[in-house]
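Here the complex is missing a single protein chain, while all its other protein chains stay put.
The block that comes next holds chain A.
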Amino acid sequence: MMNEVIQTSLARLQIMKAKALAALRKGENYELRTELNSEYKERRKEAVRRVIANMTVGKDVSGLFTDVLKNMHTDDLEIKKLIYLYLINYAKTQPDLVILAINTFVKDAEDSNPLLRALAIRTMGCLHVQEVLDYLCDPLRKCLADANPYVRKTAVMCVAKVYDLNRAVAEENGFVDAVRGALADSNAMVVANSVSALSEMSAMAGGRGDVWRLDTATVGTLLTAVNECAEWGQIAILEALAEYRPASEREAEGVCERVLARLQHANGSVVLTTVRLLLRYEQYVKRADLLAQFAKKMVPPLITLLASEPEIQYVALRNINLIPQRHPQLLSKEIRAFFCKYNDPIYVKYEKVDVLVRICSGSNVDALLNELKEYAKEVDVDFVRCAVQAIGRLTLRHEAAADKAVDVLVELLQLRADHVVQIAAVVLTRILRRYPRSQFAATVVQALCEHADCIREPDARAALVWALGEYSEHVAGAAGRLSGVADGLVEDDSGVQLALLGAVVKFFLKNPQQGQQLVVRVLKTATEKCANPDVRDRAYIYWRLLSADPAAAKTIALSERPPCRDDVPALPEPLLAELIAELGCVSSVLQKPARQFVYARTDRAGVPRGVAGANDCDDDDDDASAHPAAPGAAAIAADGEPELLIAL
C-alpha cells in the first residue's frame, strides 16, 4: 500500500519534471506565441507588451514576427504603436514578411484620425526597407498634401528617409520638390521640419547644394517662421541661415537684426546657435556700430547659461572659451560670473578658470588674483595646481599683475602645504623668467630658499636650482645650497641635473673664487657618472667652453635671454575660424574639427553598406594624419579609451 503511494507520487513528479523541461526548451517565445494567438483580446495585448519588453532588453523575439503581425488590426492605439515599434526593429531581418503589414499601413494612412495617419507614414519611413518603398509612394504623396499640419510635418521628415533609401525614387516622384514647396507652408512647424529634411538630404548628397540652396525670398519666409515655431524648429532654421551667404551687406544686417530676439530664449541651444550665426555674419556686416551692438547683446544670455545645470554650463563654457579669442574685451566686465562655486563639478571648475584667464583685462586682474588664491587653498590637488598655474599665466599676460601675483604666491608658499609649494615654486620662477631684472627677484629667491626643505618634486627643485644660479647674489649661502644638490647629483632627475649644470656655471662665472671647486666637482661627476647623454654632453660643452675661453663662456651663460611667453594654448587661427564657424557644435566642445571625429556618412546612401564601412575607416585614418589636432583635442584623444576592434 505504502509502496504504491510512493510509486505514484514519484511517477507524478517525473511527469511534472518532464513538463517543466519541455517548457524550458520551448522557452518564453513559445509561451508568448500561444498568448499572441489567444482568443482573448486582453491576453493578446499583454503578450504584445511582453514581446516589446523582451525586445527592449535585447532578447531576440524576431521569431514571433508573423504572430505579432496578426495583432496589427486593432483599434487600440497603444497596441498599434507597440507593434509598429516591433516592426521598425525587425523589418530589416524579415523584409519579405513586412509586405504582410503593408495593407494595414496603407489603410491607417487614410484613417480619419490625423494622429494615426502621421503614425503610419512615420513608421513606413522608419522601416527603411526597399520592399516597402513602392507601397509608400502613394500614401506619402497624399500625406504631403494633407489638410492637417501635424501629418504634413511628419510626411516631410519621411521624404528624407525615402531619399536616404533611394534618391531616384524621391526625385522622380517629386517628393523633394514637394518639400521645397513646403518651405512656404502656412504652418511654421511644417516649415521648420522642411528645413531639417532639406538640410539632411543636402548632407546626404555631399552638401554640394543641388538639393537645396537658400535664396533671398526663402530667407524672408524662414525669418518669419523662426519666430513662430517651437524651439527645435528654430534651431534647424537658424542653422540653415548660418550656412547662408547673404547677397548683400544690407541683407546680412537685416538677418542679424531679426534673429537678435532669439538670444532671449530659454533654450540654451537656440542661444548658442544664434551666437554662431552672428559670429559667422561678422564677415558680411561691415558697419562697426552694428557689430558692436550685436556683440553686446550676446553677453547677457551667455552669462545666463552659467546658471543652468552643470552639463549645460560645461558646454556653454567650452564655447565661451572660443569667443574671447576672437573678441578679447567682450566678456572682461563679467568676470565675477565665472567665479567658481565650491560645489561646481570639477570639469566646470577647470573650464571656468581657463575662461577667467582669457577674459581678464588689466583692470580687474587684482580681483581675479584674490579669487585664484582662494582656489589654491582648496582640497583637490589637481584643481589647486590648475589655480596656481592660472596665476602664472595671468601674470605672464599682464605685467601690472606681477607684484600682486608674487605676493599671493609667496603667501601660498607660507602655507607650506606640500602640493601648493611644488607648483608655486615652478610658477614663481616662470614669472622671474618673464620679468627678469625686476625688483622682486630678491623676494622670490629668498622665499624659495626659506621653503627649500619642502621643495621636493623634480620640476620644483629644478626651478629652485635655476633661481639659485641666476640670482645667487640675492641669497646668503647659495654655494652651500648648490653644493648640497650636487651631492645627490648622480641619482637625481635629469631636469634637475641640467638645471644644476647651468646654475653652477653661472655661479662660478659670477664668483670665480667661491665657485671653482664646486664647478669642477659637478662637471666631473656629470661627465663621468651620469647616465643621461644629454647631461653628459652639456657638461662637456660647458667644460670645454670654460677651459677654452672664459670670456666667451660669460657672454653665453650670462646673456640676456628672451622673456618666456604666455603658455596658454592658443588655437591656431585657421582652426579657430573653423571652430567659431561651428560654434555650439560638438567640434567646438571637443576643440577639434568635425572631420576628425564625425562618422562620414555623406557618400554612403548609394553605396552598399559593407563597402561603405570599409571606406569610412580609410578616410578617417587619412584625415587624422593630415590634420594635426589642437592641444586640447590631443589630450582628449589620449585620455579616451583604446580603440576597440570588433568587426561590425
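Note that in this section a contact is a pair of C-beta atoms (placed from the backbone, for glycine too) under 8 Å apart; a residue touches a chain by one contact, two chains touch by 3 or more; residues count from 1.
The definition used in the following text is that contacts and distances are computed from a predicted model.
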Identity of the absent chain, which is to be given by its UniProt protein name, from "Putative annexin", "Dolichol-phosphate mannosyltransferase subunit 1", "AP-3 complex subunit mu-2" or "serine C-palmitoyltransferase": "AP-3 complex subunit mu-2"
Candidate in contact with the missing chain, chosen from A:E378, A:E450, A:E473 or A:E528: A:E378
Residue of A:D76, A:E251, A:D366 or A:D493 touching the missing chain in the full complex: A:D76
Full-complex contact with the absent chain, from A:H419, A:H474 or A:K554: A:H419
Of A:L36, A:A205, A:I235 or A:L394, the residue in touch with the unshown chain: A:I235
Chain not shown: contacting residue from A:N29, A:T104, A:T218 or A:T273: A:T273
Option touching the unshown chain, where A:L36, A:I52 or A:L140 are the choices: A:I52
Interface residues of chain A (partner: the chain not displayed): 41-43, 45-46, 49, 52-53, 56, 58, 75-78, 81-82, 85, 92, 113-115, 122, 125-126, 128, 148-150, 154, 157, 160-161, 187, 193, 196, 200, 227, 230-232, 235-236, 239, 261, 264-269, 272-273, 300-301, 303-304, 307, 309-312, 314-316, 318, 336-337, 339, 341-343, 345-347, 371, 374, 377-379, 381, 384, 417-420, 456-457, 582, 584-587, 589-590, 594, 597-601, 609, 613, 616, 620, 636-637, 640-644, 646, 648
